[in-house]
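All protein chains but one are shown at their positions in the complex.
As written, the chain order gives the labels A, B and C, with residue 1 at the start of each chain.
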Amino acid sequence: MPDHPLQVTVWGENLHEQRHEKVRTVYPEGMHNAIADALRDGLGSRAEVRTATLDQPQHGLTDEVLDNTDVMTWWGHIGHQMVADEIVSKVQQRVLEGMGLIVLHSAHLSKIFQRLMGTRCTLRWREADDKEVIWTVAPTHPIAQGVPQPMIIPRHEMYGEFFDIPVPDEVVFISNFSGGEVFRSGCCFHRGKGRVFYFSPGHETYPIYFQPEIRKTLCNAVAWAHQPELFSVDTSQCPMTPTGWFEQSA
Amino acid sequence: MPDHPLQVTVWGENLHEQRHEKVRTVYPEGMHNAIADALRDGLGSRAEVRTATLDQPQHGLTDEVLDNTDVMTWWGHIGHQMVADEIVSKVQQRVLEGMGLIVLHSAHLSKIFQRLMGTRCTLRWREADDKEVIWTVAPTHPIAQGVPQPMIIPRHEMYGEFFDIPVPDEVVFISNFSGGEVFRSGCCFHRGKGRVFYFSPGHETYPIYFQPEIRKTLCNAVAWAHQPELFSVDTSQCPMTPTGWFEQSA
Amino acid sequence: MPDHPLQVTVWGENLHEQRHEKVRTVYPEGMHNAIADALRDGLGSRAEVRTATLDQPQHGLTDEVLDNTDVMTWWGHIGHQMVADEIVSKVQQRVLEGMGLIVLHSAHLSKIFQRLMGTRCTLRWREADDKEVIWTVAPTHPIAQGVPQPMIIPRHEMYGEFFDIPVPDEVVFISNFSGGEVFRSGCCFHRGKGRVFYFSPGHETYPIYFQPEIRKTLCNAVAWAHQPELFSVDTSQCPMTPTGWFEQSA
Partner (left out) sequence: MPDHPLQVTVWGENLHEQRHEKVRTVYPEGMHNAIADALRDGLGSRAEVRTATLDQPQHGLTDEVLDNTDVMTWWGHIGHQMVADEIVSKVQQRVLEGMGLIVLHSAHLSKIFQRLMGTRCTLRWREADDKEVIWTVAPTHPIAQGVPQPMIIPRHEMYGEFFDIPVPDEVVFISNFSGGEVFRSGCCFHRGKGRVFYFSPGHETYPIYFQPEIRKTLCNAVAWAHQPELFSVDTSQCPMTPTGWFEQSA
C-alpha cells in the first residue's frame, strides 16, 4: 500500500455545460465533477482527486498542480484550440516523465493526444443514438478486471474505424455500434515513462459517466496508469556513457 | 519476380459437402475448389494451386506435398479430431520452417491452429443470419491492400469475442455483427520462420468464398504469407556457439 | 490489499543438485529453495510459498496443489522429458484459466513452455563465463519497477538470438553478453486468462538466484503474474449466444 494517496487531476473543458442546456441537464455539476466523483467513490482513500478547467489561469494546470499529479484525466471537445501550446508541452513532458494520462471520448482530437500519438487521431462518427456494446478482448489486463462482459451503453454517439492512431500497445476494449461500425474503444499506450489510456465512452449529451461499469473502468484506468515507483533513468537528454564501466563492473 | 511460382496447397475437410445437401448446393465442387479457384483467378501465373482433402491418404499431405508447399490454406470443422496427430506435427514443423498458413473460419478449433497458438481458441457463436461488416484497422498491412472499407457479408454465422488466442502480432480486420458482437476477424501471427493468418469468414452454408472482396483478401493473404527467401538460421536445435568468434570477426 | 495471500508454487527439477557436486555447492538447499526464499523474503506476508519437485508423486503438482496455486515458477533442464504429459496438460489448463507462470532459464525447452508458445523455443548458447548485462527496455512495466539499470551478472551461460518464441507481448529486458550476443531475457506473454513471464537468468552453476536484483525481479514477476480477480467468462468451450439479447438489453 503506498504511503500517500494517488494524486488525480480531472481536467474538463467545461464549455458544453456552460453553453448547452441539454448538457447541463445531464451533468448539472459539470462533466469533470461527475468524473471526479466516480474516482472518489471507486478509489476512496487510495486517491485524492481535484479538478481543473479550461477557464482557469493556465487552464488550472500550474506547475504546482502538474508536479503533484500522478494521473490526469482529460475531456475536451469544442475547446481544443483554446488550450495553450505551452500548457500542452508541459503536460506532454509530465507524461514522458511518468504521469499517467486518461484521454476521454472527444479528446481524441485534443492537442495533447495528437502530440503523444504523432498521428491525426481522426475517426468516423455519427450522432444517432446508436447502441454501443463494449467487449473486453484483453482478459488479463488490469483495466478489464471486474468489468462486465459486455458493457452496454444504451444510446451513444458512434465512433468508428479507421481510428488514425498508432497500433496500441494493448487493446483492452472493442465496441460494436448498432449502426454497423466497430471501434477500438479502450487502448493503452506507453510513452516515455508514462502510461496513457484512451477510452472512448462519454459523449456530453448522455449520462454515461454515471453508469456504474463505466465508473468502474475509469477507476481501473487511473489505478493502472499510476506507477508507485518510476523508472530511475533520466530520459530528458542523451547521456554519454564513458568506456570502461563494463570492464570495471563486478 | 520469383523464378518459380508460389506453391499453394488448399486443404479442405470436405465433409459437409458430402453430407449436407444445403452445402453442396452452395459449393457444388466443394469448398476447397472454390478457394483454389479464387487463388488461381487472383494470383494467376504467380501461383500453382493444388488441393488436398481429409479422405486422401495422409489427408493428402504427404512429405512430398508438404516439402513443395510454400503456403497452405486450411478449412475444417466437424472433422478436426479425424486429422492424424502425426500429420498435424508435420504441418506445424513446416510452418516453423517457413511455410505460410492461412487458417479459415471454423478451423479456429483445428488441431494445427491450437498447437501453434497454445490456447483454446474458443469464441462465441450463433447461426442466425447476422450481417457482418468487416473493417480494416491496419491500413498499411499488405493483406488490406485494395480491400474495400468496409467489406460486407450479407448473412453469416456470428463469431464473437472473447476469442481465446494470443494477442495477434497484427490485427488487420475487426468485424461488426448485427446481433451486437465484435470479432478480430483477420489476425496475423509469426511462429518460427513462418507466417500465419487467421481469417474468420467462410461458413459453409453461405457463398462467401465467391464474394470478390473475400477472394481478393484470400489472395492478399497467400501472397503475404509467402516468403521468397527464408531466414537462414537452423532453428531445429540449440547451436552451441564457441567463444572467440566475436574477437576474431572483422 | 487482497484478503488472503498469494499462493505460489516453486517447481524445481532438482536433478542437478542431486547429481552434481558443483551445483550442490552453489545451492546446498536446492535451487527451488533458493527461489522460494527469495520470494518469501521479498513478498513477505503477501505470499505463501511452497515448493514441488520432479521426484514427488505427480511431480508435486496434484490437483489440490494446482487448484490452490495463483502463480507457479518453473525451473527445469535435464529432466524435461521426465515430466508427464498429463501433468503438463493440467498446468497448461491452469494457465489458460488464470494461473500465472514464471518460466526460468533452461525451462525455455520445457514441455509446458513449448506448449504455450507453439514454437521450438530454441536459442544459441555457450558455457564460457560470459558477463551478462541486463537492460530494461520497458520502463513502465511493473516487472521493471525498482530494478537497477542495468543489472549485471558477473559470469553466466550465454543465451543468444534468434530465440524461437512468438513475438512477446511485452519485452521487459534485453541482455548483452560479453561474447557478442544479445537476448530478449525478460518476456511477457498473455495466454488465455493467464500471464506468463520468461526470465533467462539462472544457470545452475552460478549463484544467480542469490543476487538481490535478480530476487527483486522474481518478486516483481510473481506479483505481476497474479491477478486478484480473474476474467469471468468461461473459455473452456464455445458458448452459443442466442439472438435477441442485444435488442433486449437496456
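One rule holds in what follows: contacts are C-beta pairs under 8 Å (C-beta built on N, C-alpha and C of every residue); 3 or more make two chains touch, one makes a residue touch a chain.
Owing to the predicted nature of the structure, the values given are computational and were not obtained by experimental measurement.
Interface note: of A:31, A:104, A:117 or A:151, the residue touching the hidden chain in the full complex is A:117. Only one of the listed residues, C:5, C:180 or C:239, touches the absent chain: C:180.
For the options A:75, A:189 or A:224, the residue in contact with the chain missing from this view is A:189.
Within the full complex, the residue among C:25, C:89, C:149 or C:249 touching the omitted chain is C:149. Listed residues A:28, A:148 or A:166: the one in touch with the omitted chain is A:166.
Mapped onto chain B, the interface with the missing chain covers residues 1, 131, 133, 136, 138-140, 144-146, 148-149, 152, 154, 178, 190, 192-195, 227-233, 235, 246, 249-250. Looking at chain A, the residues touching the absent chain are 92, 96, 109, 115-120, 122-126, 128, 158, 160, 162, 164, 166-167, 169, 179-181, 189-192, 231, 233, 235-243, 245-246, 249. Contacts to the hidden chain, counted on chain C, fall at residues 131, 133, 135-139, 149-150, 160-163, 167, 170-171, 174-178, 180-182, 184.
Quick note on the criterion: only the chains that are shown with their structure count from here on.
Centre-to-centre, using mean CA coordinates, chain A is 37 Å away from chain B. Separation between the centroids of chain A and chain C, computed from CA atoms only, is 32 Å.
Residue positions of chain C touching 2 or more other chains, listed in rising order: 190, 192, 231, 233, 235, 246, 249.
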